[in-house]
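Only one protein chain is missing; all other protein chains are in place.
Showing chain A:
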Amino acid sequence: MKTRVVADFSGLPIHGFRSASVTWWGTLAFMLIEATGFALVIAVYLYLMNLAAIWPIDAPKPNLLPGTLVTVILLVSAIPNYLTSRWAEREDFRRIRIGMVLMSVLGTVPLAVRAFEFPALNVNWDSNAYGSVVWALLGLHTAHLITDLVDTLVLAALMFTRKGDNVRRFGDVQDNAMYWNFVVVTWLPIYGCIYWIPRL
């Protein structure tokens, strides 16, 4: 087929940030998948609660301390997370390195406290359906904590190699920060569900 050139794109940039980047949209799509998953498990929780005569079934209410501690740490981590994302946008390589190290620490700490959350549920996954669903909720969110922590650690390591100082990596840092926000935000309804609904 004959062609007629009607536009010249030689001046376009060769990398885009945020909504001009396909990775950003891909991350968003995966967040939609996972948010649907979280919403479903919460729906299952409410469904089983609705069927049960008493809730929690044959178990004391979960202890508040470890879960609340995780919530506070996650909320606090949102601040350096936001700053890291901003530094990435400004392409401030030195600060990005600091931010990634900080976020590696702030990803590890809630995971360590999370280890104390499971016993604090005061029920086992195989005790009854209540135990199964709270373990599923907490387990699912923990899987997200671990995934994003591994992603953060790899990116942080990358920042201290020759390949770190590249605008593409800064885009990755931003997408990683967005995903961390997602992990923090989705925790809030799960926290409310696990710890506060039994207290209503």
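In the analysis below, a contact is a pair of C-beta atoms (placed from the backbone, for glycine too) under 8 Å apart; a residue touches a chain by one contact, two chains touch by 3 or more; residues count from 1.
The definition used in the following text is that contacts and distances are computed from a predicted model.
Trainee: Of the candidate names "Cytochrome c oxidase subunit 1", "Pyruvate dehydrogenase E1 component alpha subunit", "CobW/HypB/UreG nucleotide-binding domain-containing protein" or "Phosphate transport system permease protein PstA", which one corresponds to the UniProt protein name of the undepicted chain?
Mentor: UniProt lists the chain that is not shown as "Cytochrome c oxidase subunit 1".
Trainee: Given that one chain is not shown, which residue among A:Trp87, A:Tyr130, A:Phe182 or A:Tyr195 touches it?
Mentor: Of these options, the touching residue for the absent chain is A:Tyr130.
Trainee: Have a look at A:Asn122, A:Asn166 or A:Asn181 and name the one touching the chain we're not showing.
Mentor: Of the listed residues, the one touching the omitted chain is A:Asn166.
Trainee: What residue numbers in chain A mark contact with the hidden partner chain?
Mentor: Touching the missing chain: residues 1-16, 19-22, 25-26, 29-30, 32-34, 36-37, 40-41, 44, 47-48, 51-52, 57, 125-133, 135-136, 150, 154, 158, 163, 166-169.
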